[in-house]
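In this view, the complex is presented without one of its protein chains, the others remaining in place.
Right after this comes chain A.
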């Protein structure tokens, strides 16, 4: 179990910057999720923590000690690769005991720990099989067991659930969270699935193009995104982002002018409002329904109005409106978020409403 710090870490591949000056601290026992689109440098960050890649500059600290020059095998880090990376030439039991081979542990003790951990991830019946005789979910559990058996300081999970079907993903999500709590191991989960990050992690680190866009609790990222990227990446269906022009008279969006509360500096802005924070048939602008998508518990509509195209959610499983219907759409002002249109950063203390 360890406290982990990244200080001004960068990683270059030739001339390309994969990681551009990131700093991050993880408390002992914390579960952090690194969230971001494909190619943003999530795996690279993880591999630097594991000691597989060396940072180009910056420091990595475990419990306050610099580990940049400590080799991967001495860092005592457990890692589950996206491909699981099980050893095909070994049985499941041999796979799980492999990390213990290099420690001064007797064979019998190693096997006992392996069996214990196998029981924990519920694969005790598969120990004699080879990896190619396992389903995806079983392989994933084996990989998890292998990462945990050495009682790692730090557990790294590189998109461990992306190869699983929806049901299995749901149960593995709770499973991994339960294991992590039980063992109290500091964990970094890499994912591009925001629901995964929101449901599993204590803290989300949102990355884009090698930089940290924002970090914080899932609630914070959801309700107070600092950047346009974080706002659009987190939340499903995604937040409506309307481009507009602020002046003394309000914000001009499309044909409409929104009233503002607070000091909005004049110039380009983006108005963000989540689909569930749009009011229907109260005060607002006239809109025409273009698409109605029942999502099960609620219905997602796409509508066109003077504001442009917006999406909103209605908590009815049977669609209340059909395509072509006219509705009035308004914003819950306390839930609107304004971004500076030039820097894409959130503007503090300002609101907008229709």
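Convention: contacts are C-beta pairs under 8 Å (C-beta built on N, C-alpha and C of every residue); 3 or more make two chains touch, one makes a residue touch a chain; residues count from 1.
As a convention for this text, contacts and distances are computed from a predicted model.
Remark: of the listed names "Phenylacetate-CoA oxygenase subunit PaaG", "SufD family Fe-S cluster assembly protein", "Oxidoreductase" or "Maltose/maltodextrin transport system permease protein MalG", the one matching the undisplayed chain in UniProt is "Maltose/maltodextrin transport system permease protein MalG". Among A:79, A:185, A:269 or A:354, only A:79 touches the chain left out of the display. When the missing chain is restored to the complex, the residue among A:66, A:103 or A:345 that touches it is A:103.
By the touch rule set out above, chain A reaches the unshown chain at residues 47, 50-52, 71-75, 77-79, 81-83, 85-89, 98-99, 101-103, 146, 150.
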